[in-house]
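Note that one protein chain of the assembly has been removed; the remaining protein chains are unaltered in position.
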Amino acid sequence: MTYPPLGDMLATLRDTTPLVHCITNYVAMNSTANILLATGASPAMLHAPEEVAEFTAMAGALSINIGTISSPWAASMELAARSANDTGTPWVLDPVAVGATAFRQQVCTALLAHQPSVIRANASEVMALAGLASQGRGVDATATTDDATAAIALAQQQRCIVAMTGESDVITDGTHHYRLTGGHPMMPRVTTLGCGLSALVAGFVAANRDEPLAATMAALACFSLAGSRAGQQARGPGSFQVALLDALYTLTPEDLSSLNTLEALHAV
Amino acid sequence: MTYPPLGDMLATLRDTTPLVHCITNYVAMNSTANILLATGASPAMLHAPEEVAEFTAMAGALSINIGTISSPWAASMELAARSANDTGTPWVLDPVAVGATAFRQQVCTALLAHQPSVIRANASEVMALAGLASQGRGVDATATTDDATAAIALAQQQRCIVAMTGESDVITDGTHHYRLTGGHPMMPRVTTLGCGLSALVAGFVAANRDEPLAATMAALACFSLAGSRAGQQARGPGSFQVALLDALYTLTPEDLSSLNTLEALHAV
Partner (left out) sequence: MTYPPLGDMLATLRDTTPLVHCITNYVAMNSTANILLATGASPAMLHAPEEVAEFTAMAGALSINIGTISSPWAASMELAARSANDTGTPWVLDPVAVGATAFRQQVCTALLAHQPSVIRANASEVMALAGLASQGRGVDATATTDDATAAIALAQQQRCIVAMTGESDVITDGTHHYRLTGGHPMMPRVTTLGCGLSALVAGFVAANRDEPLAATMAALACFSLAGSRAGQQARGPGSFQVALLDALYTLTPEDLSSLNTLEALHAV
């Protein structure tokens, strides 16, 4: 296959340090900001209804994550998502544990009306959003990513990009589909890495607006490569998290360009 | 003394990866999730009144910590604690700085009505809850744990387990009492370790429902052992925190079984 120019996308991210407006969960805020800063984007966390629409319109992209959702935050997320849609600002939805409670489904239904550019989720969450059977019990992925069907169905339904992450990742815009392997088995033992990845997708899409599918792949490829490297040094999840931030910081465009764990899915 | 089978309890935790519903303070959320994941449990942080009761009923255990309490959160904690009590889900109360303000005392009084399975607290907080004189000025323990009297009195009053932690720990169900030593002097220099320990107690009790007293001891023993090991490697509280997560991850059931810093208290 011909690889998309993932290295160029990282170079552009670092040259432009896109401002990513994050409305995310309390658990993920600090680690998400550090993931963006280490890679080369500029995070801003704010959620007040008085200012979210104004700020989203200034940002390069918006990232919304419903992890510790409550009604006031859901209202702010809607204001921000509407502003993103109105101003042509790309935005990413991370529908944490959407299958777990009725409340989360309502929140996601309302947000989907504002047309996210990318949905970054695990397999359980993708299946819940796609209206397929979900066995999700919460934030864990219990379904495998072996089957890309749900991701493609969701991308076609919502006319957006879907990045379904897990042991291997599926990235699709409903027409072109890719699978990415790599990463490290210790990644699920560190909290909110997926949340941070969603915000990083927003950063890459902000920096590379004309190619959102490849930009999404570039974000996932950064995580996959940095995760592999961190895993070689880590003695456990504490040192893994430290090494992951260091690896995101030291990753070069050339590293991404020589990536060989991405494959196009021709028939799913 | 005959040791309770603490190693078996860690093995069961890892085999069953119990889902721990945490309603905790903003400072502790990330570190608590990482402590649970490193040891082998599965954390979920959510607090919306629309979903807490539903979620608690699905969880293996609930952990409530009042650190950054406000009225809306207190209301959600009550809904969750009631759901736990109604559905027989064990739950742990961490009454952060309960002696510091009248508001915290009101919140704790309301929560105690829902019968926690375990109270994990420092000596100042135990004394405040037990109605004894407290010199607490906030989140710090100013009283010593040399005297187990307050812990035993509280356990008897509330008919629950009390885990009073400090330089040494006291664990009691009001009838049987234990003291655990170990850990490391650097532990109080890292924020929210006690908060994370409370959630870990919830994880152990979820995985070992028939033996909540021994399960509580197992959680504290994990922290004590991992803290000792982390202290041997750390150059300060930054590297201590990293090493603690690594040590929780690499701790084996055999390590717990060979623990020799737990003693039964026959006369207090």
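Which chain is which? They are A and B, in the order written, and residues in each are numbered from 1.
We take it that a residue touches a chain if its C-beta (ideal position, glycine included) is under 8 Å from a C-beta of that chain, and two chains touch if they have at least 3 such contacts.
Given the structure is predicted, the values throughout are model-derived calculations rather than measurements.
In the complete complex, the hidden chain is touched by one of A:D15, A:E54, A:D86 or A:E263, namely A:E54. Interface note: of B:L6, B:A59, B:L111 or B:V190, the residue touching the hidden chain in the full complex is B:V190. Looking at B:S71, B:Q232 or B:N260, the residue that reaches the missing chain in the full complex is B:S71. Contact between chain B and the unshown chain involves residues 25-28, 30-31, 67-71, 97, 100-104, 137-140, 188-192, 234-239, 241-242. Mapped onto chain A, contacts with the missing chain fall at residues 19, 26, 29-30, 33-34, 37-38, 42-51, 54-55, 58, 72, 241-250.
Just so we're on the same page, only the chains that are shown with their structure count from here on.
For the pair chain A and chain B, the distance between C-alpha centroids works out to 33 Å.
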